[in-house]
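Removed from the display is one protein chain of the complex; every other protein chain stays in position.
== subunit A ==
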């Protein structure tokens, strides 16, 4: 029945009456008189859509997506670069800090060594001076003692000579007196 309407002059009227009439042969999807109109409109609108999609829509949307992708990648690269920079700065700072610390330590050590050396030197000089003075004092004591001893010997010899002379009336010779004094001094 659909075919019988294929060549109808007024497909509109045909389709309408059939739809009103029921489901028999007037099933619109099999109404072949409408095929040409549908195919022509489909061809026109699908080609228009294809041209719009392929020439305008997809390049535009794809471009936006790609631009965003590039922007994100660029930003990530930039962030990585900045991060590397800050890490390098931190490393430089730490290196600088460590070297400054070691320098400070070196300076401290050096000044301490210097102070120690100076103190040592001063102490040594003082000790030498003291030692010299001690030695001089000892020498003086020794000479004084020697002189005193010599005087004691002379006095002893004189006294011994005088004692012997008084007792015996004989003047003893000097050699025997000094030998006897020496022997008693030693004893």
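We adopt the following convention: a residue touches a chain if its C-beta (ideal position, glycine included) is under 8 Å from a C-beta of that chain, and two chains touch if they have at least 3 such contacts; residues count from 1.
Keep this in mind: contacts and distances are computed from a predicted model.
Engineer: Just go with whichever of "Cu-processing system permease protein", "Succinate dehydrogenase", "ATP synthase subunit a" or "ABC transporter ATP-binding protein" UniProt uses as the name of the absent chain.
Structural biologist: Matching "Cu-processing system permease protein", "Succinate dehydrogenase", "ATP synthase subunit a" or "ABC transporter ATP-binding protein" to the record, the invisible chain is "ATP synthase subunit a".
Engineer: Take the complete complex as the reference. Which residues in subunit A touch the chain that isn't displayed?
Structural biologist: Given the touch definition above, subunit A has residues 7, 9, 11-12, 15-16, 19-20, 23, 26-31, 33-43, 45-46, 48-50, 52-54, 56-58, 60-65, 67-68, 71 touching the missing chain.
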